[in-house]
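Note that one protein chain of the assembly has been removed; the remaining protein chains are unaltered in position.
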């Protein structure tokens, strides 16, 4: 019973069907009929004209976005625990040719205009200091927190006021929108670029980079090729992304994962380290408690113990979390 | 009846089976059981200890290899029409952080020790001039030519003597080995790194980077991650590569493509612009002749006309070229 | 009697005076009063508003200019023997983050719109091929040839028509303007950036990067700092540049060097390999002839022998070439 990571989840049956259907001759690279539908599909989903490119990984999507928004000599504001800072092996530094990530603190890996201002304001406006050019948010955050439309609006306004391009890392954007119940656009309004996650949400190996400033798309297409991310059989990536958008399968999948997370959250009570708003549960567990759960067959990652707690763990649900297993885990946690 | 590109070919049925089989929970990234088998599978195939990493594209494989063999201030020798120079959107410049491709001429996109020496010898050994650090060959070449084991040995000896790391771009390595009928290693012996093509040969979206100097693998793993090429469900890439190696499916597929190419070559006679040794046929065709073939339902790319010819085309066969269509095209060419 | 290189020439006495005068406390970096005068001084010299930054070397000036005009995924057209290609240790690749130099042939290291078009036209307009973004000319060229104002106008028109930013490497720009007798601007009209050489023309270690598109200056200032080229006592660089501009000392120095070159050219007759238009003389010399000159005390670099000639040499004059030595060398050449 695996609660390790949504990366381990299976490929959705409709995605499999779409992959098989895509196995017919078509133009190579992104010249095929499926890839040609991406812009329209995302424009429909977001209700505004946008351009979209498939890529294989969220790291590639994030890095291509940042490189489009920040020059090599600039800086990108992000949370100290943002995935781009902590878990992408320095990819932003590679793609941006050495731009600096400027780290900001905040509960639950969320940033606020106040925290951003405090980080920026002391920077002298001269060539000796790296100047900020972009802001990257994660929606939902690395701790499963969700920015409300109002919070997004406030951050977008801040970014605009400071001349910062706004990027949203949406590896779990579906979970955020499912939680908010808002229009997709309201969960990222003001962003120039959104990394739209699919792999954790029923896909096999395709993510989408959505560009709300379509002028960026031309630039990014050259950079995608230059990064070795223009696959020759791109129809197989487009097929995955289109399937998830079709009939809002992406939201249905995310709702399932979120519901499973809520069931676990309800069992955790005072153990919760962060409010559960998406599909990740961070929970205080002593080593003996963690061992007890594992003996019952539940697998998950340990997490660094927060101050005053003897230990912690991360539980992740996914679109196909088995309800029986979820209920069993909830019961086991209650029984600790 | 499409003779555009082997990129357009279908995914092999055994690859589909392997992909489905891989759709079970396992560790993320390259921590899964299938990815763990890659080193051994390639060591078996080549009869020497080597390490292998999956990547999504040949461009990524080539660029990661070059970056491992050449410092940013160095140069990589290659043919003027090498894919890395002509068709990868500057990816080698990105991955190597600005190293220079040093271009060499030669028939059929083949290079010789003599041509390489002529390019290198005038370079002054000082910091004002970029010094060569690596040599990249394409096997089979961009014109479907194949280096014999003796030619490979001569080039490897040259590289060693000049202190150059040797990379082989094997987007169509299978076709070369199938043609040569030699041990796989003899088709690239002396290389530090081989881009082992799978996508054109029955795969969906996985290539392999084989490192004959296993010490390079550690370095390349960090760089693969940093380039956004460490996919979170890597088991789906490993499955494709392993399937092609298993029972030498890669060679069977290449033999089929090569045989189809030979049938076409036999029909082309004096029209052939290059000897046909793999699965590409470059053929002189006047515009009316090309139009006539297209009216009969044959699709292919035009090619720049060589001196003294009214026009040219490139025909590409693949592992699943339909024998009926191949025979029909051969007959149509004979009938021009 | 040294005819090696104008790099070896002495620092002009007025430059020494200016350096000494600059040795008074002032703001650091480029905040001093002298640096603040650069924009106006160059605007006067060129008769148009421009911005100017000091840097220590021509390589830095060239590379900063190219990086401002060409994105990392783009290409820069230049002559195959351009200094940026041949003698800058790959610096353009470093500063541009891997852009490609696209090489063009032409007599005397001069390029023409026709040769440029022939290089560009075959490039497919897709992401697989590197697209040209800039054109770099050398005025005077690496073979001491000078573009006329009409040639410059034609090349600028070509660049504009193709959307290419124009850079002029003017390591010997003074010699070109002195030769042409035209307004300084006419020798580079249409350029976005000019590397204005001082070190070969009486300076110690300051060059100027002139930006005719002042919007580029802000960008370049950040990049100059990031490249470690913002010296803390910048007043010493500004002093050199201003001195050369003051009273057109730069032209007086160049005229002296050119005149010495003409005297030598007159002695060379049929030995000349290129018309002598600036301060470099490329001359056919057999090895015994070269040895004979050296025995008489004349020092110079050998040059690769052109087809049909037994050997060659490069002679360089400078602002302070000793007239007696020049006349002696002219006589010695005549006497061979």
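Going in written order, the chains are labelled A, B and C, and every chain counts its residues from 1.
To be clear about the criterion, a residue touches a chain if its C-beta (ideal position, glycine included) is under 8 Å from a C-beta of that chain, and two chains touch if they have at least 3 such contacts.
Here the structure is a predicted model, which means the values were calculated and not measured.
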item: Left-out chain, listing which of the shown chains it touches; value: A, B, C
item: Identified contact with the non-displayed chain, of A:25, A:89, A:108 or A:234; value: A:89
item: Listed residues C:8, C:183 or C:215, member touching the removed chain; value: C:8
item: Option touching the unshown chain, where C:147, C:212 or C:236 are the choices; value: C:236
item: Hidden-chain contact residue, picked from the options C:35, C:63, C:138 or C:243; value: C:63
item: Residue ranges of subunit A at the interface with the undisplayed chain; value: 72-75, 86-90, 93-94, 96-101, 122, 127-130, 304
item: Missing-partner contacts on subunit C, residue numbers; value: 2, 4-5, 7-11, 16, 19-20, 23-29, 55-63, 88-91, 93-95, 199-200, 204-205, 222, 225-233, 236-237
item: Positions on subunit B contacted by the hidden chain, ascending; value: 29, 71-73, 97, 127-128, 131, 219, 221-226, 230
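The working rule: only the chains that are shown with their structure count from here on.
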item: Remotest chain, subunit B as reference, centres from CA atoms; value: C
item: Interchain centroid distance [CA atoms averaged], subunit A/subunit C, Å; value: 50
item: Computed distance of Cα centres, subunit B from subunit A, in Å; value: 34
item: Between subunit B and subunit C, centroid-to-centroid distance (C-alpha), Å; value: 42
item: Touching two or more other chains - residues of subunit C; value: 72-73, 97, 127-128
